[in-house]
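Heads up, one of the protein chains got dropped from this complex, but the rest are sitting where they should.
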């Protein structure tokens, strides 16, 4: 399978460049009978949309998604769903400054060597603009999972040096950062204002959570649920690290304290992040991802031109000073797509399975 | 595709349980003409083998691999390669203590709910014993990559609280931990001795590196090279976190400092870990993974039995107090398999590509 | 992988229903640097287009294809190519006659049982309308193959009882049947006129040929080139049989006569149809497919309604009396997609292979 498809039984295939005519995706394998509308998808697209606060790029994209197939009389038919978003704000621009040089820490150099040449307009296919389609496709998965009792949500757990210390889901959607800690929001605003002035960028950490999980999702030994979640999240632009549950904190932990004990009333902790032996345990899925600071900054950097000569580059134009800010809906989408795929795969193989042991609660009271 | 296969053009499919008759794998897609012997595979198997020091499980497995097909007159034929390791030390054991209860933080509970029942002998398919086949298959990939100038190596970068502070490749194979810092080895020995006495376990961090990389490997947008490395490493037993390059350190980094600048003499740093936009840059691939402490400890833990009633469990028998110690060859194997697959995929699509820009050195002098 | 994708390294994924808003496809894995325009695709779309003669359905579709991504400055970039055709002639129609009953020999009954419900407008996803996207995607493969010296062409070898007895490639595009035998064209016209009057339909046989083949394409043992050609052709609407080379004629042949002998000047015959052991031999690929008569006829037939009660159905409206007539470009497209995929896969695994035996000509003079 080529690289623009994710999933095996529930699949998403996408196309589209930053400054091309349109972005699109085909969602295949969605069960029939799911009520879905363009508005359902638009909700998440609007959460990801640029230009909704001064802390994100000022490119103005309506990101209006059309459902072109696979839905009949308001419900999925079980056949492939075509999605389309037309690019409206392809502002005519002078690309002469980046056309002939490689921006450091961008895909410019690697695309050139992979493909011989590249679409230099705004990064072409390597632009995070393509994640709009992931969000649209993920919204279908999220809705289906919701009807199965599984809720996928995310938040920004750290912006640069500022960590969220409280998790209040009601706060997440009330601020432009998806920060779950109301006390930290003003600090983040101050930080971002200073950052914008300095022309620099910063990294971030996003956490995604799935609640209401059934046990049993995930396929040993290579397509473990956590392995596929890592694949899905590491595949988001700018992500450089993924953790499940305790993640790197487990390196210096000891087993007697780290293990999540089991009681009839529920698991006593969730260091595992909801996955044991690559299979969901019924505990909440908890995954974290680290996003690097974008290298599109106003401070000149050393690079080479397409002939291999030394030169400098500076990124002007519209850019996100922290790409992590808009990444929460993308991470949710990728987690939802992964869970959806595994839900269908699990059913396919294990539709008739009955386990005599009762399912215990996700966490002890 | 079902879950016991990894890769798309170069694939590895495996079978085998901890206490079954044998483990096996089929390596498909290996180019013809590669000189390969059972001894080539045995080298890495012996590096992973249990019982080679007092710090690992005392289970004694010869782990002798046989090549059953796909190699003719000492060279690969291009057809599928069958590999087999017979289990020899299936010590008859009393399983009554774990047969009817779920060990916390193990796959017991999740396998039971996924499949209705489970092979309780030593964890069955969920046992890390299956990783022997990954190492055998990975040795083929490593050898092929080597002939292309790509070297895949790994080391233990942290054992519990003890971090390696120097990277001396010559030291790695001289101690039972794969520690690259000779000064830390005695400290690790002391720590492990104390840990064994306490009956507890501890986590670890492993780093894998590929040098001699060509630019261009990796498929946008979902099968990015880093996404597939994350999938491969997170799919190793006990792994809970994966980082590429700077990983989670990029969260509070700023773009002006974090970006790896480019000069005709080479990249000035490697925070990216060798991957830009999901495609290899020619810099060294650097990935880290966190392994949790195994929950098989001598300290009793709370759990439930298969009827859902509260009970306790204690793990006696032969176990690794730090599963990370033997994980270095496994991580190398998974990285090699992933690179090999992407090398073939890249060639398939881009065999004729010429880029006019010269390939710059992995790092500036 | 879900069912709307074909290919592994060169993939085509499609969506769209007969009476939906649009049809679309994503072509992934196409090598970069291929010059391609919408006009290139339109040529084949126009060959398949309905309404070009009185012998096909009078539905009027412009079938104008748009390339939405993956092509930059006239050349493929190596990233995914988005294609779109808007449905323009979705004539408002009274579906009450077929909405509540299953047309015999159609997908109505099977879609209803697979998905619980169905899009009854013109067959929805089961309509041959979706093959427009195959033709568009196939045109890309055809053009790439052409640049590698491989030509994919097809013709109608039999229409109902009338067999083409001569193969003159120059004749194929000069008549509405893609018939390669000029002498049979008037007979076919007479036959079709009578058929249309009778309100009945008839089957057909299509032959596709690839010339200029290199030896070596095809993957043992399951993804043989002939197996994948069979998959591609049998997956076309209304196809019920596929032959490679001599096909069913080999059942009563004897080996001493049937075998294609090899001389330094070329193969002496081509009963194998260009494939030996699942791998291309360099001879021409020759495949045949049988298309059933559509059951959309004006003669009433027995069926049941959606409640399971006995009823009758008659198909009025715009239909092809012989779906085989427009099937030639579709068959070419499917063969081209399959060859393209195998060309890339072969290169991926065997890029460096040199065989000391010279390649012999496809056929002896």
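Things to note:
Just so it is clear, A, B and C label the chains in written order, and each chain counts residues from 1 on its own.
Assume a contact is a pair of C-beta atoms (placed from the backbone, for glycine too) under 8 Å apart; a residue touches a chain by one contact, two chains touch by 3 or more.
These numbers were taken from a predicted model, which means no experiment stands behind them.
Looking at the complete complex, one finds that the omitted chain is in touch with A, B, C. For the options C:85, C:98 or C:202, the residue in contact with the chain missing from this view is C:202.
Of the listed positions C:122, C:154, C:180 or C:273, the one in contact with the omitted chain in the full complex is C:273. Here the missing chain is touched by one residue of C:43, C:167 or C:253, and it is C:253.
Residue-wise, the contact with the chain that is not shown comes from C:245, picked out of C:33, C:50, C:138 or C:245. Contact residues of subunit C toward the unshown chain are 1-6, 8, 12, 14, 102, 104-107, 109-117, 125-126, 130, 158, 160-161, 195, 200-205, 215-224, 226-235, 237, 239-256, 258-264, 268, 271-273, 275-282, 290-297, 299, 301-304, 306-310, 345-346, 349-350, 353-360.
With the whole complex as reference, residues 1, 8-10, 29-33, 78-79, 220, 344-353 of subunit A touch the missing chain. If you put the missing chain back, the residues of subunit B touching it would be 1-5, 7-11, 13-17, 20-24, 26, 28-29, 32-33, 66, 68-70, 72, 75, 77-82, 84, 114-119, 121, 124-125.
Here is the rule we go by: only the chains that are shown with their structure count from here on.
Of all chains, C has its CA centroid at the greatest distance from the CA centroid of subunit B.
When every chain is represented by the mean of its C-alpha atoms, the one lying closest to the mean of all protein C-alpha atoms is A.
Averaging Cα coordinates per chain places subunit B and subunit C 45 Å apart. Here the CA centre of subunit A is 25 Å from the CA centre of subunit B. One simple way to say how far apart two chains are is to compare their mean CA positions; for subunit A and subunit C this gives 38 Å.
Listed for subunit A are residues 1-5, 8, 14, 114-117, 125, each touching two or more other chains.
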